[in-house]
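A single protein chain has been omitted from the complex, and every remaining protein chain is retained in its original position.
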Amino acid sequence: MKAGIVGATGYGGVELYRLLSSHAHIESITLYSSTQSGEGISESYSHLNTAQDQLQPLEPAAMKADLDVIFLATPAGVSSKLTPDLLGGKARVIDLSGDLRLSDQEVYTKWYKKEAAPQSVLQQAVYGLPEWNKESIQSAELIANPGCFPTAALLGLGPLIKEKLLDPSRIVIDAKTGVSGAGKNPNPLTHFAHTQENVQIYKVNQHQHIPEIEQQLTVWEKSMEPVSFSTHLIPMTRGIMTTMYGELKSSHSTEQLHDCLTASYRDQPFIRVRKPGHLPSTKDVYASNYCDIGVTVDDRTQRVTIVSVIDNLMKGAASQAVQNMNLAAGIEETTGLLHIPVYP
Amino acid sequence: MKAGIVGATGYGGVELYRLLSSHAHIESITLYSSTQSGEGISESYSHLNTAQDQLQPLEPAAMKADLDVIFLATPAGVSSKLTPDLLGGKARVIDLSGDLRLSDQEVYTKWYKKEAAPQSVLQQAVYGLPEWNKESIQSAELIANPGCFPTAALLGLGPLIKEKLLDPSRIVIDAKTGVSGAGKNPNPLTHFAHTQENVQIYKVNQHQHIPEIEQQLTVWEKSMEPVSFSTHLIPMTRGIMTTMYGELKSSHSTEQLHDCLTASYRDQPFIRVRKPGHLPSTKDVYASNYCDIGVTVDDRTQRVTIVSVIDNLMKGAASQAVQNMNLAAGIEETTGLLHIPVYP
Amino acid sequence: MKAGIVGATGYGGVELYRLLSSHAHIESITLYSSTQSGEGISESYSHLNTAQDQLQPLEPAAMKADLDVIFLATPAGVSSKLTPDLLGGKARVIDLSGDLRLSDQEVYTKWYKKEAAPQSVLQQAVYGLPEWNKESIQSAELIANPGCFPTAALLGLGPLIKEKLLDPSRIVIDAKTGVSGAGKNPNPLTHFAHTQENVQIYKVNQHQHIPEIEQQLTVWEKSMEPVSFSTHLIPMTRGIMTTMYGELKSSHSTEQLHDCLTASYRDQPFIRVRKPGHLPSTKDVYASNYCDIGVTVDDRTQRVTIVSVIDNLMKGAASQAVQNMNLAAGIEETTGLLHIPVYP
Partner (left out) sequence: MKAGIVGATGYGGVELYRLLSSHAHIESITLYSSTQSGEGISESYSHLNTAQDQLQPLEPAAMKADLDVIFLATPAGVSSKLTPDLLGGKARVIDLSGDLRLSDQEVYTKWYKKEAAPQSVLQQAVYGLPEWNKESIQSAELIANPGCFPTAALLGLGPLIKEKLLDPSRIVIDAKTGVSGAGKNPNPLTHFAHTQENVQIYKVNQHQHIPEIEQQLTVWEKSMEPVSFSTHLIPMTRGIMTTMYGELKSSHSTEQLHDCLTASYRDQPFIRVRKPGHLPSTKDVYASNYCDIGVTVDDRTQRVTIVSVIDNLMKGAASQAVQNMNLAAGIEETTGLLHIPVYP
């Protein structure tokens, strides 16, 4: 397959480049950048210093004719405009931004403060959460790759919500993320001297990933109500942990909830459910496509704590996009993705 | 005043030493260690490399006769046994461990898995949370210095719980802490290579600080029910953030809750309440005795998020102990404690 | 004394503010900023969130009449122009930038790529390295506060160079610094995701602190030749270690060199020389005005390794400036500076 990466100079783009470079079915990778075309990618990233790949200007017509798959690793507001020009050709399109994830244009505009993509494009977009949407992805021309927080939150909550075990009006999601989630452009919040030895909480109940989480939860549970959601910036580069609190509708043990999770994910190669009483750490999935999940019930309160961890640049972005590509291309889902996490 | 520090070679002890060294009313500091007596403190801590102070063996009888204040910076299980021998003399005793904080011996034994202190000692111990207990502290001979998580959690929750604004059956506390809270002894969880680039969750609903939090919440609100409480180990040395989720009993705005906090803490020199819409970061209080607090209401859910931050070794341990000493000694509460946080 | 800080919103300025706030002889502190006047300092620094201090516009005439001491914590190129307007009044002026440290205008222009200060101003400026220049500082109206690397390097090399123990043609200085040395403005090199898990070497043999080091070494040793000097950016916020390599002119033991250091610094309250065989770490001096120094001789090569550590924002900038102020004002040198290092 011939692949193209638009927005190749961002963290998501460069991570896609790394993954596709060792993917057995990828024959060529073309990098596109609207702002740095003509430069070599290694001018932006010295770890790629043998790479000769020159950044190309965007040419949608040629791209959709030549390429088999196009990844859009662009900031919010770009793919809503660009996607229409890329559809209808040979290429499957996988969008890593938030532009195509919300089916309701008004909701998008409310949370993203930007103009939504055309309704026709949104209708075509399949939500690319492979563990829950595999069949649709396999036949999709256009895939909306999930956000990093929604990936972690939904994979942890999915089984228990779908089985109606949790009160849909009392979900609290407390997320912790590494700094790479804020992207490559330097700003005061990502300055090392500010971030080191610091936990910062931001966008409480206002993060644009909230409607994405609620949209999918509502697919599983019609009576879903708004969730509480807070995000914390942690002095580390990669990793997301979502700690999720719910109330059981009726009494269940840790073992029973654990069984619900393992039953849901029995055939999912990238979900690892921890033994009862064990909860994962972010480093357990570093630089891998895994999502590790644990659950525990508190007998004193009959409340549940679910913990899920991912690498925000991998299962939360680039490697999940490759997983979606594999599915859409009809090749083995795990191709190019069976990395053991890097530790320590 | 002549001060003694028992357990001087731990992180709490060495931090007390630093604070007392520049305290205007401290005339001498004697360091005690049951395991390292005879050594100089700078053999354990090279940042103290000019210090001549030799670690002394414990002699309770002499200590209570000579000293004006004794700090116990010892692991759980030590002061329950040691305290009786230190009372009844000249010295006030301030215990930084968890041994004297819980009034109910059974509760202590259940959570700490150790034998409780004698009932007579527990009855004498005053809970040293100065912002809420100032009068009792001023006349106390024996003070149980609060735990680090309870300090952060209670200072954040206190005003809203006391004013009955929150549903007492639905409090969730999600705490994040730096690694120094685990103490000085190396172990696999505090190994740099394991902790770096990692968020680890531990002791979910099983932390020994839970009954301490609930005991004080119940003082404020008789119908208090058990809380959910989880702790996360963050790749930083110092700092605690507690993110707390509650449900409003009736509709209130962020501004109203902010006013409740500022009214409660108007005369408290070490509490800094953030403007509505602003939430603190742990680095805002680094190496200081401050507790910074912010609150926000989510209109979509009518749930409240309260955020409080402290330095776990300072307001969560050593500097709060000095604050208690000041109060008990009848000197100005802020003496030796008005450090501006170290930043960046 | 009434103090003014120009450039109060940089890291050096805010650190000066912290130190002066608890200085017994400082009656008032006025903060100046040419770009943010009218704002409160806590809008830039949330750790100062109780501070009401409003940033003032620069008014040199009023400043030199009203203030007793003015600190210039401004970027290179500012104080060369501003200083003439501040001299000749009541105020002593202490410049923390590099503008007034080099006596030779051409050398300044070569290394800083900027126009030099007027010759008359340069002649007035006293180099503020208190351990070596105390007498001149005590009578100075204008003090050039040393750079962070020169402070660490010169304090380590001084005694051995002055005593002609080292070959003046073979000095190698390998420096390691925390990220705060790069200042507050975010840029790609200080982005957390780039800096974490990274050692970066920069400005090899081209750092503008090189001529400052060589100028002072030449004071001690007329036949001094150019040094090799490299700087490494370390994933930490504060701290400088300079590892310095020299060749002995004639055979000496570690003990002899240690004795040379202790003899030189016997009366210097902020220099702590390590026992033979012991070398300091940067954290030994965190948030303090100390410079810790160790030395060791390699019997195999007859080469010397000298290691000195400072906190770059303290002894490398703000606290050394306060030390200079104390000396120039005729008060006890250690006033407001006897902080025990913060550890851990």
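Worth a mention:
The first chain written gets the first letter, and so on, giving A, B and C; residue counts start at 1 in each chain.
Here, a contact is a pair of C-beta atoms (placed from the backbone, for glycine too) under 8 Å apart; a residue touches a chain by one contact, two chains touch by 3 or more.
Note that this is a predicted model, so its numbers are computed, not measured.
For the chain missing from the display, the contacting residue among A:Thr9, A:Ser180 or A:Asn289 is A:Ser180, taking the whole complex into account.
Across C:Met241, C:Val273, C:Ala317 or C:Leu337, the residue that sits in touch with the chain not pictured is C:Met241.
Touching the missing chain, out of C:Ala193, C:Leu257, C:Ile293 or C:Ile340, is residue C:Ala193.
Think of the hidden chain as still there; on chain C it touches residues 170, 172, 174, 176, 178, 193-194, 196-202, 204-205, 225-228, 230, 232, 234-239, 241, 243, 245, 279, 281-283, 286, 296, 298, 300-301, 303, 305, 307, 309, 344. Where chain B meets the omitted chain, the residues involved are 11, 178-180, 182, 184, 186-188, 190-193, 195-197, 235-237.
One chain is missing from the display, and on chain A it is touched by residues 11, 14, 17-18, 21-22, 45-50, 180, 184, 196-197, 237-238, 272, 274, 278, 280-281, 283-287, 292, 338-344.
Note that only the chains that are shown with their structure count from here on.
The geometric centre of chain A is 39 Å away from that of chain B, both derived from CA atoms.
Chain centres here are Cα means. That of chain A falls 46 Å from that of chain C. Rounded to whole angstrom, the centroid-to-centroid distance between chain B and chain C, based on C-alpha atoms, equals 36 Å. Among the residues of chain C, those touching two or more other chains are numbered 11, 180, 184, 196-197, 237.
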